[in-house]
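Step one of this worksheet: look at the structure below.
Removed: one protein chain of the complex. Kept in place: all other protein chains.
Up next, chain A:
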Amino acid sequence: MTTTPDPATAAQAVFVESAEHAGPGEAPEPQQQGKQKSHGQFADMWRRFRRNRLAMAGLVVVVILIVLALLQPVISPYDPYDQNLLNTLASPGGDHLMGTDALGRDLFSGLLYGLRLALLVGLLTMLGSMTLGVTLGALAGYRGKIADGLVMRTTDIFLAFPFLIGAILVVRTFGTGVFQVIIALVILGWPTAARLMRGQILALRESEYVEAARSIGASDWRIVTRHILPNAIQPVFIYSFTSIGVAVVAMASLAYLGVGVPPDTPEWGRMINMGIEQVQVAGKDFLWMFPSAAICLTTLVFAFVADGLRDSLDPKLR
């Protein structure tokens, strides 16, 4: 039968990792409070983050979404690929909470499956472009000269591409599939992270504590990874977190245009596309409304969380 893209396991790994980044606050609060003194920076951050109601609400929803995505195989009422040509375009209600599509596939199950895909793509894209961006940005910023010129001119080239056009090009080059989409989004996402990183490094490279480290003979590798990175990475991290929502929308846009995931994949953009075909038919608006709402919700909550993160990390707002 139709295969689920296999990244299920990879996805879980990502989710765990991102949960660490996004919400160290999973731990029970009293414990958190108790640790406050010994665990200065993070506890501080968490305290400030919690004060931001919108961010907290966003975080709760993000956690719920992640749990839903992880549990999708268990809680999905139907196989999202299962067609039933005897019950196509059924209205919401009854056996099908959100109705069925033009092939009789359960819309709610499709939405859950799409959530899994969206989070997978969003998080992997974030990780990928952050890793690539930080590495190359650090290289450019710290080494300067040729490395700097090379990396920065490359980012110029990539940034010159309109995002969607660039992504379509990449997907057409690599073929159809979820991972091809991720690759495309990473390729187009890393330059901004790299530029941010480079700017930070340039500022910190000349700072006194770095000079001190250099004077006692620390290697470049040690200086960058132990002294500069921890101080430089915050803006990049926040930017990357914001980009999760962008990646979700980008994937949906690609799918809406018929590029990216295979055509019969229950993916939000594809679902909206199929819904739009029915837009002149009375009473079939649910087909595009549900997946559209899902995209809005997902991008919105990630944006809230990113916003809260920025506020809690920004020393000026302390």
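Just so it is clear, a contact is a pair of C-beta atoms (placed from the backbone, for glycine too) under 8 Å apart; a residue touches a chain by one contact, two chains touch by 3 or more; residues count from 1.
Convention: contacts and distances are computed from a predicted model.
Visitor: Going by UniProt, what is the name of the one chain that was not included in the view, given "Oligopeptide transport system substrate-binding protein", "NADH dehydrogenase", "(2Fe-2S) ferredoxin domain-containing protein" or "FeS cluster assembly protein SufD"?
Guide: "Oligopeptide transport system substrate-binding protein"
Visitor: Using the touch definition from the top, which of A:95, A:264 or A:314 touches the missing chain?
Guide: A:264
Visitor: Can you tell me which of A:252, A:274 or A:295 touches the chain that was removed from the display?
Guide: A:274
Visitor: For the chain that got dropped from the picture, name the residues of chain A it touches.
Guide: Per the touch rule, chain A residues meeting the hidden chain are 1-2, 81, 83-86, 88, 102-104, 176, 258, 262-264, 273-274, 277-278, 280-282, 284.
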